[in-house]
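On to subunit A.
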Amino acid sequence: MNTQEILETLNKDGVGQGITLFEGPKDPALVIPADRLVGVCEHLKSAPSLQFDQCILVTGTHMTEIRDKKTKEVTRAEGIEVIYHVRSLRHRALVALKVHLSLEDPRVSSVASIWPAADWHERETYDMVGVVFEGHPNLKRILLPQDWEGFPLRKDYEFPKEYRGISLEVDPPWPQQ
Partner candidate 1 sequence: MERLVGALEGLGESAFALSLLMCAGVVLGFVGIWPLFAVWLERKASADFQSRLGPMYVGGFHGWLQTLADGIKLAFKEDLIPAQANRVLFWIAPAVAFCGAFATMVVIPIAQGVEIVNLDIGIFFILAISSVGTIGVVMAGWASNNKWSLYGAVREAAQLVSYEIPIALSLMIPIIAVGNLRLGHIVGFQCAGPEDAGFVYLSHHGWLLFYSPWTLAAGLIYFVASLAECKRAPFDLPEAESELVSGFHTEYSGLRFSFFFLEEYVFMFVVSIVGALVFLGGWQPLPFVSFQFDNPLMKLIGAGILLGKAVFLVWVQIWLRWTLPRLRVDQVMTMGYKYLTPLAMLTLMGMALYQYWGCRYIPGIL
Partner candidate 2 sequence: MAATVEARPPDKYVDVRTQELQINMGPQHPATHGVLRVAIWADGEIVTRAEPDIGYLHRCAEKIGESVTHIQYVPYTDRYDYLAAMNNNLGYCLAVEKLAELEIPERAEYVRVIVSELNRIASHLMAIGTYGLDLGAFTPFFYAFREREEILRILEWICGARLTYNFIRIGGVMRDCPEGWLEDITRFLDYFEPRLEEMNELLTHNHIFVNRTANIGVVSLEQAVKYGLTGPNLRGSGMRWDLRRDDPYSIYDRFEFDIPIGTGIKGTVGDCWDRYWVRILEMGESVRIIRQALDQIPDGEIMAKGVRHLAFKCKAGESYQAVENPRGELGYYLISEGGQISYRSRIRAPSFCHLSILEEILPGSMFGDAVAIIGSIDIVLGEVDR
């Protein structure tokens, strides 16, 4: 079952409104409007012909603006993209779901209630990229300290000079020969 077929099944089941197929150079993905994410995910999990029961990965990416070199048109708007990789063990299929969010206020509903595995992945995405997952049971930083400032995997992130009085300068603390 490839992504195209999944989209067709979704359309047939009547939940396909607004979902488009992203066909990159390599892996395709389904682009889902942020407000319909939970509904589509629930359907993906529960529909017997789909049964996407395992959440593999949640990725947040800061997409910078890309303009066409000649025409200066924006080919990719700046924003944050959240990608969910979901797997169906029954049908041996893997699908990527994409959600586009704005950089200023990246908010999307949490899917942790559908796939508990997404819980920690979403926390990490929040930690690294700063996506706020609404309805998440325990949305706090997971890898970085709780009082860390900024979201390191954003492209505009600047590494802090110090943290709680500890110098974070890159130069090693030992004397150089």
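The rule we apply is simple: a contact is a pair of C-beta atoms (placed from the backbone, for glycine too) under 8 Å apart; a residue touches a chain by one contact, two chains touch by 3 or more; residues count from 1.
Selection rule, in plain terms: all candidates are chains of the complex that A comes from, given by their letters.
What you see is a predicted model, and the numbers here were worked out from it, not measured in a lab.
A.B. asks: So which of these touches subunit A in the complex, 1 or 2?
C.D. replies: Spelled out: of the options 1 or 2, subunit A touches 2.
A.B. asks: With touch defined as at the start, can you tell me which subunit A residues reach candidate 2 in the complex?
C.D. replies: On the subunit A side, the touching residues are 24-27, 53-57, 59, 61, 83, 85, 89, 92, 94, 96, 115-121, 124, 128, 141-145, 152-153.
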